[in-house]
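Note that this complex is displayed minus one protein chain, with the remaining chains in position.
Entry: chain A
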Amino acid sequence: MSLTAKDKAFVKAFWGKISSKADAIGQESLARMLVVYPQTKIYFPDWTDYSLGSPQVKKHGKTVMTAITDAVGKMDDLIGGMSALSDIHATKFRIDPVNFKILSHNILVTLAVNFPADFTAEVHVAVDKFLAALSAALADKYR
């Protein structure tokens, strides 16, 4: 299910609208994931606070969302663009790729909560496809 020109246009336009709140989106998405899918906490064993207000969640949410925003600019070659990140996820973090889908779901929920008018069905499908393609690119070096 590759990204069409229309999908890329929708994603870029929508990201333009949300960019000022990107860090907060990252923070909230991560917080939702940790509550709704508690098994994901295993990847952050040394954190002391997994709630929305946690400085650890805030910092990591920003890290993740910055990388995703960066990937919006690399949609024409996600596998190439995500290569370095894929390497560290594969060799260092070793996050099971099923969790990329879980985080993607929570990003979509967060976008729906914060941008209800802009998160139309067409934007939804485009962003869903983008996150799926991004997840595949991130898992590319796993084996």
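Here are a few things to note about the model shown:
Note that in this section a contact is a pair of C-beta atoms (placed from the backbone, for glycine too) under 8 Å apart; a residue touches a chain by one contact, two chains touch by 3 or more; residues count from 1.
We take it that contacts and distances are computed from a predicted model.
Between the listed names "Ciliary neurotrophic factor", "Hemoglobin subunit beta", "U6 snRNA (guanine-N(2))-methyltransferase THUMPD2" or "Cell cycle control protein", the UniProt record for the complex's undisplayed chain reads "Hemoglobin subunit beta". The chain not shown here is touched by just one of A:22, A:35, A:67 or A:95, and that residue is A:35.
Chain A residues in contact with the hidden partner, per the touch definition given at the top, are 31-32, 34-38, 52, 98, 101-102, 105, 108-109, 112-114, 116, 119-122, 124-125, 128.
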